[in-house]
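As you look at this complex, bear in mind that one protein chain is not there, while each of the others sits in place.
The chains carry the letters A and B, assigned in the order they are written, with residues numbered from 1 in each.
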Amino acid sequence: MSLIRALTSTRDQRSMHITDWLTYGFLLLGVVLMFGPALWLAASSLKTKSALQEFPPSFLPMGQKEIKLADKPDGLPVYLVPNGAGQSVELALQRRIGLIGLFIDPAKPEADPVRAKMDEVKPVRELTVAWDNYAEPLRRFRFDRFLGNSLFVTIVSTVLTLLVNSMCAFALSKYSFRGRDAMFVFILSTLMVPISVILIPAFLVVTSLGLTNSLWGVILPPIATPTGVFLLRQYMLTIPDELIDAARMDGASEWRVYWRIIMPLAMPALAVLGIFSVMWRWNDFLWPLIVLSREESFTLQLGLATFQGELDTQWHYLLAMTMMTLAPVVIVFTLLQRHITTGIASTGLK
Amino acid sequence: MFKQLKTITGGLMALCMPVAAMMAATNTAKAADPTEVRIMWYSDGNEGDVMRDLLDRFEKQNPDIKVMLDRVPYKTVVEQLPALLDSGQGPDLARVTDLGGLSRHYLDLRPHLKNAKYFDDNFASSLPWFRPATGNKDGIYGVMSQLALTLPLVNTTLFQQAGIPLPGPKATWDDWAKASKAVADKVKAPYPMAFDRSGHRISGMSISMGGKFIDGDKPALVDAGFKSGMKNLVDWHANGTMSKALWGSVGGTTYRGATEEFANAQVVFYMSGTWQFTQFAKTVAKNFEWQAVANPCGPAACTGMPGGAALVPIKATKNPQAVARVVEYFASEPVYEEYHARTLFLPAHAGLAKKGINYVTDDANVKKSLAIAVEQVAQTSPIAFKFQGYEHNRILFNAMISRVNQAISGEMSLDDAYTRMQADIVEGFAAKGIKLQ
Partner (left out) sequence: MTHHAPDQDSRTLSAHFARGFGLAYTGLMRALEPPFAAIQKRVGIKGMAYVFVAPNMIIFSVFVALPMILNIWYALTGSNRLMIGERPFVGLDNFSALLDCKDYLDVNSCKQDRFWRAVHNSVLFVALQVTAMVALSLVTALILNGKLRARGFFRAVFFFPVLLSPVVVALIWKWILQRDGLLNALLLSSGGERVAFLHDASWSFFWTVFVSVWAHMGFYALILLAGLQAIPADLYEAAEMDGTPKWRVFWRITVPLLLPTLLVVVILSLIRAVQAFDEIYVLTGGGPGTATQFIVQYIYETAFANQVHLLGLAAAASLLVAVVLMVLTLLQLRISYHGKTS
């Protein structure tokens, strides 16, 4: 498919080589740019803490080979040491004194150590997969609890957001009543004001309602999103009024009109808002940080941040748990991918 | 029809199940008979795990108290805790670093302790740090959970490779800057000197250069000593002794360490502190030799800045007795010793400092460095201790780090930066209801 053809969306079968190249070049660049970093993230989550800090970074989780000797609790790093005959042998570093290293032959640990200059030896590197990054935090990190909280927050608030916003948008787009325009302008005027600039007073409101440390304190405040109302109202304006009048003629109640006619027809816009909402809520950090302080009510994003201290961050754990956090959304979106695009596209968003 | 209804209810149930399960789960947590004590705790390394371990033992010995250790992000302590405390909520105990800034919310444990004298005897140097200005003059408002001291860490292998001797214990800042630069040039290390980007780190140097920081209870940040400290930083960035790649890559009051660069043998002289030992034991391992060295000297002193984190009781607690028992347990010599031995922190405990702690490590670099660190605590200037205990020191730290950084990045001259620092301080004090000038 050529770029021109893509641009014009015709179903022309003639091939145009240069533009073909351009199109696939763009896509390839896209794959490298958009997907590459994510793959790297996945590979990095299996690196040891020291491998993570290595410059220049490697793609695969490489680390220095280590050998455990019977009488030592920790493994000893292995180096390639020249043996004087033009060859190199793999020896384990026992001690280092300045620029000199004392090496032991793992095959003959009883023999006298070999001395070698540290700048003449080469570390032996091998694939070192740190499964512990996953296993260790799962043992003490309350992943299941955090996951449950995150699921609860995301599902409940997305359902409520869709319901509450669509009801409001329905009224704003399909009824004429006193104060309608004022309400719409009122909501719209806050469209661009981010919640992060009213954190303190919002915290005060949540506190006086006794919602601190409750998941409802995280769920409720961002439900009435102006973006959602705006998006849905604009879409619902395009639904012909005749459909509604006909339904009323058949004796349908207003609620029935709303859920049998408006909602199915507004599916594309609802899908967009749904994706927005799931992404916002799943990844939300700032607001839960202000509302929640007890470990049992933490969401995954807060749980992840507990690996970040004042002076040091446990990146190896943080990355591994990030991958675990990412898994549910990736699965859901992969499963629903086709439904989302066809759903949005079936009528188009205007 | 009936079948349809069944599917519908089934669908509904499926949707509600997680909701119901969650509700049930949150409710059961509340039904607990023993007195509950909540600790808000952030971790840099393994101290949260060690603490939980010690608390498990406490709970076994004291079945009437249940201690919940909420392991939170450091951001929670900085950003949420003050808001919680202001609104009269919050945990019973918290691990904090802004010791003075939050002190009006602390509880004096003296009346609730079984043996208050033990605290007076062993924690005398750090107790004033969390005593609020309006509080009881002999109040016990918390206990350090980690004493930290800023000091330089040096990559001795790089020195050896360059064939340049390590400057001695009384070497000046100038000596170290020149030596580090010479070593770096020879071995092609990109960072001769690196400082953590934090007010604490640069304060030690400024005190050594003669900076006073406070005058009575008023801030007196910009004086000749402070200026020569700041000028060092700007000059070193200009002549390549310090690299803009570290401080230059962030802004505001954002912390930026150089741990990764140090672990990759790119830094010759790293001004950081005692808390780094544990992680370098892991990340440097045997790749090169490093050690802590004595703080370089200026005309006035050779000092680092003390600091660290404290476990403080919150005034709003409903169970001061239980809180006191938890603190007394944690501060008791064997527990305190085990905690520090396993976390490789320095103890703020006079008895233990004298006796020495048998740290759980067999890393030669760490052992050497810990010994030097203990020595350095004793050498710390009284001005540094006083400034660490100054209730409003955060205002000064923030002003200096964000403004000197603007001078380094060329956004303003150093003189303008001083003016801005003073304006920031006036503003910060005004917010606390204190009028300067």
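In this section, a contact is a pair of C-beta atoms (placed from the backbone, for glycine too) under 8 Å apart; a residue touches a chain by one contact, two chains touch by 3 or more.
In this text the structure is predicted, and so the values were computed from the model without any measurement.
Participant: Which of B:Ala224, B:Val360 or B:Ala430 touches the chain that is not shown?
Facilitator: B:Ala430
Participant: Of the residues listed, A:Val114, A:Ile239 or A:Ile275, which one is in contact with the missing chain?
Facilitator: A:Ile275
Participant: Go through chain A and note every residue touching the omitted chain.
Facilitator: Within chain A, the residues that touch the unshown chain are 1-12, 23, 26-27, 30-31, 33-35, 37-38, 40-41, 44, 55-57, 163-165, 167-168, 170-172, 175, 177, 180, 183, 185-194, 196-206, 209, 220-224, 226-227, 229-231, 234, 248, 253-256, 258-259, 263-264, 267-268, 272, 275-276, 279, 282-283, 285-286, 301, 304-305, 322, 325-326, 329-330, 333-350.
Participant: Mind listing the chain B residues that contact the chain we can't see here?
Facilitator: 7-12, 14-15, 78-79, 82-83, 86-87, 98, 101, 190, 243-245, 248-254, 256, 261, 264, 266, 394-395, 398, 402, 405-406, 408-412, 416, 420, 423, 427-428, 430-433
Keep this in mind: only the chains that are shown with their structure count from here on.
Participant: Roughly how far is chain A from chain B, centre to centre by C-alpha average, rounded to an integer in Å?
Facilitator: 30
Participant: For a test of understanding, state which residues of chain A touch chain B in their complex under the given definition.
Facilitator: Going by the criterion above, the answer is residues 49-50, 53-55, 74, 77, 93, 95-96, 98-99, 118-119, 140, 148-149, 151-152, 155-156, 200, 203-204, 207, 212, 214-215, 289-290, 293-297, 302, 305-306, 308-312, 314.
Participant: Residue numbers of chain B touching chain A in their complex, please.
Facilitator: Against chain A, the touching part of chain B is residues 18-19, 21-22, 25-26, 29, 38, 40, 42-45, 49, 52, 68-76, 79-81, 83-84, 87, 89-91, 97, 156-157, 160-161, 196, 255, 257, 259-261, 263-264, 266, 275-276, 279, 282-286, 288-289, 309, 362.
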